[in-house]
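In this view, the complex is presented without one of its protein chains, the others remaining in place.
Take a look at chain A:
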Amino acid sequence: MSLLFDRVSLSLGGSPVLHDISLSLADGEQAALIGPSGAGKTSLLMLANTVLRPNGGSLQLLGQAPWSLPSRALRALRRDIGTVYQSPPLPPRQRVVNAVAAGRLGRQSLAAALAQLLLPRDTAAIEAALARVNLADRLWERCDQLSGGQRQRVGIARVLYQAPRLLLVDEPVSALDPRLAEQTVRLLTDEARSRGATLLMSLHSVELALAFFPRLIGARQGRVMFDLPREAVSEAQLSALYADETPHAPPPTPTPLPWQRPC
C-alpha cells in the first residue's frame, strides 16, 4: 500500500476539518479527489504529505507510519513523497533553476545544497524537467518574472525532478487555460504511470477527473461520500456531491501568499 488512512480525523484551530477518513491506494494506483470548495481536499493531501498531523486515527505512507518514525527516518520517507501545491510555494526572488533543484534537497548533504546555490549543478536534468512543462527557456529567470500559470508549472517541474514514489497534486490547473490544463494532467498521469508512482490528485474539474482517472474519490464537508471506479459513479452522486455548495462551509478563500497580492 502506498497510502493507507484508517479512520483519520483532523481539526485545525479547534474546528473539525476531516472526519473518519478511511482510504487506501495501492502502489502505482491513480485516483482523483473531487468535491466542492471547503470539502477538505487540500487538508487531506496535506495529511498525506506530512505537513499536517492527524488528531485521530492512523495513517501509513509507503508502508510506514510517519508519526512514529524517528526524525531521520521521517526525512527519508518524505523525500519519496512529492507534492504539487495549488499556490506554488516558490520564493519570488529565487531563480527557476534553484526552485527546481530544491526538489532533491532531501537527497543532498547541506554542503552540496549550499554549493549548488552558488554553482548550479545537474542543469541538464533540471532543464529536461522544465522542458516537459514547456519552460526550458526560463531556466535562469527569477520566479517573480513568471506568470501565475508558469509558476504553477515550475512547481510541477520540481516534483518531476524530485521523482517521488508517492505523488500528491493539489488542484494543479487552477491558473492554466483549458488546453494547458488537460496537457498538464496528462503529463502528471503519464509520469506517474511510467515510473510506477502512486498518484492522488485533487481537481475542481469533474470532466478532467473522469477523463484521466480510473478511480474517483468524492469528498464533502470533511467526509468521503463515495470512492468508486469511474464507471460506477452516477450522475446523481455527482450532483449530490456539489449540491447547495455554500450553507455549511463557506468556501475558504485561500489566503494569497504575500507575493501574489496585487500591489
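A few comments on the model shown:
Definition applied: contacts are C-beta pairs under 8 Å (C-beta built on N, C-alpha and C of every residue); 3 or more make two chains touch, one makes a residue touch a chain; residues count from 1.
Everything below uses one rule, namely that contacts and distances are computed from a predicted model.
In the listed set "Probable septum site-determining protein MinC", "Sarcosine oxidase subunit delta", "3-hydroxyacyl-[acyl-carrier-protein] dehydratase" or "Phosphonate ABC transporter, permease protein PhnE", the entry agreeing with the UniProt name of the missing subunit chain is "Phosphonate ABC transporter, permease protein PhnE".
The omitted chain makes contact with just one of the residues A:Ser2, A:Gln30, A:Ser43 or A:Gln162: A:Gln162.
Within the entire complex, the positions of chain A that touch the omitted partner chain are 49-51, 75-83, 85, 87, 89-95, 97-98, 101-103, 105-108, 110, 113-114, 117-120, 123, 140, 162, 164, 257-259.
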